[in-house]
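Yeah, one chain of the complex is gone here, protein chain that is, but the others are all in their spots.
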Amino acid sequence: MTPQLPRLLRLAAFVAVAVVAAPLFSLLWRIPWSELPRLLSTEVVVDALFLSLVTSLVAALLALLIGIPIAFQLSRMTGISASTLRAVATLPMVLPPVVGGAALLFAFGRRGLIGETLDNAAGLVLPYTPAGVVIANAFVATPFVVLTVESGLRALDPRYELAAASLGASPLRSTLRVVLPMIRSSIVAGAFLAWARALGEFGATITFAGNVPGRTQTLPLAVFVAMEADRDAALAMSLVLVFISLIVLVCLRDRWWPAK
Amino acid sequence: MNDQLKLLLEGRIVVERGPFKLDAEVNVKQAEIVALMGPNGAGKTTLLEAILGWLPLADGQVLLDGQTLEVHGENRTVPTHEREIGMVFQDGLLFPHLNVMRNIEFGTGSSSTHVSELLEPLEITNLVDRYPEELSAGQRQRVALARTLATAPKLVLLDEPLGALDVTGRVIARKLIGNVLRSNGAGALVVTHDPADAFALADRILVLEGGRVTQCAPPDQIRTRPATKWVAELVGWNFFEGDGNGSLVELADGVEIATAHRGLDGPVAVTINPTAVALYTQEPTGSPRNSWHCHVESIEFVADVARVSLVGPFAISADVTRAAVAELGIDTGSAVWASLKATEVGIQPLQG
Partner (left out) sequence: MGQQSIPSARSMRILLATVTVLIAVFLNGCGSGSHSIRVFAASSLTEVVQHLAEEYETRYPNTDVELNIAGSGTLVMQLQEGADADLVILASRSHMDQLRDIGLVRAPKQIAQNSLAVIVSPELVKDIGSIDDVRRTALQIAVCVKSSPCGALAWAYASSVGLDLSSATHESNVKAVLAKVERDEVDVGIVYMSDLRTSREQLGHLANARADQYSTSYPLAVTTDSKARRAAENFAALFAEPVGQSALTHFGFQLP
């Protein structure tokens, strides 16, 4: 049997849970339940929901593509260089998203360092396009992949790679056939967290990709606009976001960080 | 083992890890099984990892089957996965996400005929669909060996292959592994801490202490002529260091031991088989030159043999039969006379 918590701590926990849950309950309390089907079937909401799902899923894949190599590199480093690279790679997680969006603008915007070249060379413009939404989402979501995958890699006994090599497997084959499958749960956890983060992304998206209905207006942006125009629609969309996020977190259970 | 057999592995392995330095010559002949023994921290696993190319050499070279794998200071190092050296780990280290068959086939192209020949002798035919977590430690170890042998390596390294097994599992696995290694014909280097494993499996035993090879000899010679105190304790022999003078050796605590050798001069090691030490309750008549008045410190019984530890002018152990203990009526604290023929005293140069 697990030892009982001190009464004071239990009381504190109860209060804390109440504080966290109160806004959520208030949101649910304000939702016009009978109007939901009509509110959620308007063109703006359907467009935003579809766009959100597509861009957040692509962004999660992109985050895996960027985050996994970074995690591998990090897992082989130690000391100050590891701390520095880890700090840089996870900065978007703690940075205000609007700052991230501004940074993206300076990089990939039409007059940005890279964006100007892209525009001149290929006529490729990212802001105000769904691709821009994906970039903004992936930017803030990648740190989740980096952290979960790196901790999975560090928990993995390096002798498995020696075992694979001694069986004739090249480093590439060893990575693909042994290391990646063995850290699968870390990768899955990272992907889900990245997806959930991308789905809720607001600041970087509106700063970098703008707010074009049907093209870059994701669900959180639609909620933001509707808060002033159509409160009930905003609440209905909020409910969708809360619902999806809850499902993701419940499915992850205790897999936030992979078990050692 | 036949000395004319060609050398399979020839290596001088120098690895530096902080203050620890490994500097060892290691040779394995074709189809030879060499046991690698030594106290904890002697560098046994480091040696294996260096042979595999997992650790860079600080000096020396590794040759396998006449082919140069690595020479310190030269760039053309053969990477681990191209060395054709297999490794079996203490805990098996099977890939947990693959079933037994896929584990065994991991390193093979698709030569399933070869694989099926391995399953029977290792008694794992009916386990092929299971996953590693569903296997016992002994089963895992046999699958790990099959996985390594399936790649047909020229040399097999085994790191404490029996270490994770209980006593009965050890005996079975030791026999199976020995048979399979013998019939496989590849060379093998087996790290073990159990002299029983080494004596049962090995053609030769290589002893590594503090990063250096202190003895390398067939098991019989290890048993009868231990070169260091650690080896002596391993095989249960008495081992003393002293100063040779003619046919006498004077130990540090002043005891003089008479030997059948002549012309001794300077530091030597003395080895004495405990079965050669005879015990008497009275001072032996005819006064053999090696006899000392001692007290019994402890008596341990293993099967029919009693190991009697004695203290007196110096500490020495004697192996006598259980019946002899009863006959002499000795117990802890009893006073006895220990005597030893000069011909039973082994003399070796002292290791530096």
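Just so it is clear, A and B label the chains in written order, and each chain counts residues from 1 on its own.
Keep in mind that, in the parts below, contacts are C-beta pairs under 8 Å (C-beta built on N, C-alpha and C of every residue); 3 or more make two chains touch, one makes a residue touch a chain.
Since the model is a prediction, treat every value here as computed from it, not as a measurement.
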| item | value |
| --- | --- |
| Touching partners, among the displayed chains, of the absent chain | A |
| Touch criterion as defined above, residue of A:56, A:137, A:216 or A:238 at the omitted chain | A:216 |
| Given A:67, A:92 or A:127, the one touching the chain that is not displayed | A:127 |
| Identified contact with the non-displayed chain, of A:39, A:70, A:105 or A:204 | A:105 |
| Options A:90, A:151, A:166 or A:238, residue touching the unrepresented chain | A:151 |
| Interface residues of chain A (partner: the chain not displayed) | 78, 82-83, 105, 109-111, 125, 127-128, 150-151, 154, 210-217, 224-225, 227-229, 231 |
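Here is the rule we use: only the chains that are shown with their structure count from here on.
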| item | value |
| --- | --- |
| Distance from chain B to chain A - Cα centre to Cα centre, in angstrom | 55 |
| Residue numbers on chain B that touch chain A, as the complex places them | 49, 52, 54, 79-82, 84-87, 89, 93, 95-97, 106-107, 147-148, 151, 153, 157 |
| Residues of chain A that touch chain B when the two form their complex | 157, 159-160, 162-171, 174, 177-178, 181-182, 184 |
